[in-house]
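Dropping the structure in here first, questions after.
Omission of a single protein chain aside, the complex is shown with its protein chains in their original locations.
Here is chain A:
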Amino acid sequence: MPRYELSLILKAMQRPETAAALRRTVETLLERGAVVRNLENLGERQLPYKITKHNERHRRGAYFLIDFYSAPSLLTGLLDHLYRDVDVVRPAILKKDDQVKTSKTKSCCGTQH
């Protein structure tokens, strides 16, 4: 199955609400038959520019990365769902590249895997 990465910008909220939003998203994914591999938090940071979404102006956002395996047919439905979620400022689903084999190449600094 191809491997995708959902980079999610959630609204800057309190911890329980953020947890709830994340839980909601992951449950949607699991319902639709994806296999969630890993969750990553890139911190709550200032957005590069002010984003208006769902009638709200956002200046800060919480960045999260979810990589998962799924069929390509699920993606449009999923994106629709995410666009309609009020807490999500900006979703983006990208295909995940193959990891660089660190043993073969010379020590390539920058890759953290």
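The rule we apply is simple: a contact is a pair of C-beta atoms (placed from the backbone, for glycine too) under 8 Å apart; a residue touches a chain by one contact, two chains touch by 3 or more; residues count from 1.
Here is the rule we use: contacts and distances are computed from a predicted model.
Novice: What is the missing chain called in its UniProt entry, if the choices are "Translation initiation factor eIF2B subunit beta", "Small ribosomal subunit protein mS26", "Glutamyl-tRNA(Gln) amidotransferase subunit A, mitochondrial" or "Pectinesterase inhibitor domain-containing protein"?
Specialist: Hidden chain, UniProt protein name: "Small ribosomal subunit protein mS26".
Novice: What is the set of chain A residues that contact the non-displayed chain in the whole complex?
Specialist: 15, 18-19, 22-23, 26-27, 30, 35-46, 64, 109-110, 112
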